[in-house]
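Selected chains only, in their assembly positions.
Order as written gives the chain letters A and B; numbering starts at 1 within each chain.
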């Protein structure tokens, strides 16, 4: 399992990373716009939301933080902030953004799990790395904005990331083909998150009866 | 001082780690239950509270993050969340939990200080690593839950961790036997925290007169 990522795998990881980064950065920038913040704050939010989850993952698994030595990731986040600043907000109305975020969530969770496995992390912590990659950027964004984070809402968000991560790690444990497992895992998480958006699904919360 | 940890020391560190992790994870899971959260949030809280302090310590001292390569720590946190979810909350009434947390606090502070010293960190920063190991998981838990953290309450909590850490580092500076110093240091922090729980002790706060 502690194989190093191959060149192809690295290229795919890099591509998925950019997809997730741009979408997540956009959610951060738009939250800043909604909160009537300045451009500098908007850029900071775009960056933190875009790279926060992957940064925590890389620090935890002991990998070089992916965007720090990369000349393109940070400029992409700043460009997303620029675009958000100069375009009307109705271009980015909530449904479009929520669905894009759902796609980013699935892709990012798979990417995070795969990177952790490639660095020799055992399956259960690797699943957690996938969840962290998908969710922590948004959690930091919400904590900085002083609003209840996605973590504290019953909607299926963290759960969708967990589904993608478990499928990805499960496929690796069973030795299945990555070219099959990864898209299936990403689509499954996207589908669960999409179902939650569409039918307003939520998890059951801890019930009062258990306290009796 | 920059000796590497021996096999025995490592085993003891591992054992103390598991004690602290399970108890802290339980406090995180129970807070999630109290806030009427879902199982996924409960598991996230158990993990963050259980491994947060040790993770920050390991990142700061440049050690591999203890639970990421370990196949057991993350499953233990998830198991704690499962147990919390399926048992009535009165099994975990506040006094029992507070005393278990106090024991974990002392043990974790000693462990954190000892690990930092073993990695060549000087005494004063090593004491801070002990405090961070004991308290930061709970602080992250409270920030995520959006409630005032243990850091902001006058009760003796951070102070008890500091006592254990100072005794542990002091014993190391004086060259005393670890087999003696460590239990004494852990029991001292536990005792101070216990006294604070029992007699509702608190530190004096910054007084208004000084502002005159």
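We adopt the following convention: a residue touches a chain if its C-beta (ideal position, glycine included) is under 8 Å from a C-beta of that chain, and two chains touch if they have at least 3 such contacts.
Values in this document were obtained by computation on a predicted structure and should not be read as measured data.
Within the whole complex of this structure, the shared sequence is present as 3 copies, and 2 of these are drawn in position.
Going forward, only the chains that are shown with their structure count from here on.
Each chain gets one centre point, the mean of its Cα atoms, and the points for subunit A and subunit B are 29 Å apart. Every residue of subunit B that touches subunit A in the complex is listed here, in rising order: 32-33, 35-42, 44, 47, 55, 59, 64-65, 67-71, 73-75, 78, 85, 87-90, 143-146.
Those residues of subunit A lying in contact with subunit B across their complex are 59-62, 116, 120-122, 124-125, 128-129, 131, 139, 143, 148-149, 151-152, 154, 158-159, 162, 202-206, 208, 210-212.
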